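Moving on, here comes chain A:
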Amino acid sequence: MDVSRAINGTARRTRFRPGAEARCRAGIAMRLLAGVGGGYAVAALFTMALSIGLPMPRAEAVLTATMASFAIYAAAIVWAFAAPGVLRAWAGMAAQAALLLLALFLLEGYLP
Partner candidate 1 sequence: MKDGFRQSMAWLHTWAGLLVGWVLFAVFLTGTAAYLRPEISYWMRPELALSRPGPENAAVAVAAMQAMAPDSPSWFITLPNERETVTRVFWRDPKAQGRRFRDAVLDADTGQPVAARETLGGDFFYVFHFQLHYVGVLWGRWIVSICTMFMLVAIVSGIITHRRIFADFFTFRPGKGQRSWLDGHNVCSVLALPYHLMITYTGLVLFMLMVMPWGIDRAYPGQRAAFNTEAFGNAPPRQRAGTPAPLAAVTPLMEEARQRWQGGRVGRVIVQNPGDAHATIQLIRAESERLSYNQQSLTFDGTTGALIHDSGDSGAAAEVRGVMYGLHIGRFAGPLLRGLFLLSGLAGTAMVATGCILWATKQRQQAARRGAAGFGTRLVEHLNIAAIAGLPLAMAAFFWANRVLPQGLAQRGAWEAHVFFIAWGLCLLHPLLRRGRRAWVEQFAAGALGFALLPVLNALFTTQHLPATLARGDWVRVWFDLGLLGCGALLGLLAWKVARHRPSAPLPRPAAVLALRSLAEAAP
Partner candidate 2 sequence: MIGLGFALAYAGFSALCLAMERHHEQVFRSRRIPPWRRLALAGGGWLLLGASALPLLQALGWGMGLVFWAGILTVTAMPLAMLLTYAPRLALALAGLSLPAGLVLLLCGA
């Protein structure tokens, strides 16, 4: 499975190390979790923030945000698998989520 090794960010032509296969599977599982779970969280936060933040009538904002959310979700999944390393994938996802969460709190007026 040299492809999966490549997406783990390690060199493709590494010599065999015990546990490499297991590590590779774990990497894929972590990316999957980042993409499917983290990506959905990012898309959901994005939808929430835009629904109350867009400068247009409330219903229009909800529709716009929800319609766009699937593009965000797809992009997040692609990012989770495109990022050079598992850590980077998770870090990118977490940064996005944190930014959106902050925006959401600001919009809701929880923070000064």
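As a selection rule, all candidates are chains of the complex that A comes from, given by their letters.
Please note the rule applied: a residue touches a chain if its C-beta (ideal position, glycine included) is under 8 Å from a C-beta of that chain, and two chains touch if they have at least 3 such contacts; residues count from 1.
What you are looking at is a predicted structure, and each value in this text was computed from that prediction instead of being measured.
Colleague: Quick one: in this complex, who touches chain A among 1 or 2?
Modeller: Result for chain A: touching candidate is 1.
Colleague: Hey, which residues of chain A end up touching candidate 1 in the complex?
Modeller: Contacts found on chain A: 3-4, 6-7, 9, 12, 43-45, 47-48, 50-52, 56-67, 69-71, 73-75, 77-78, 81-82, 84.
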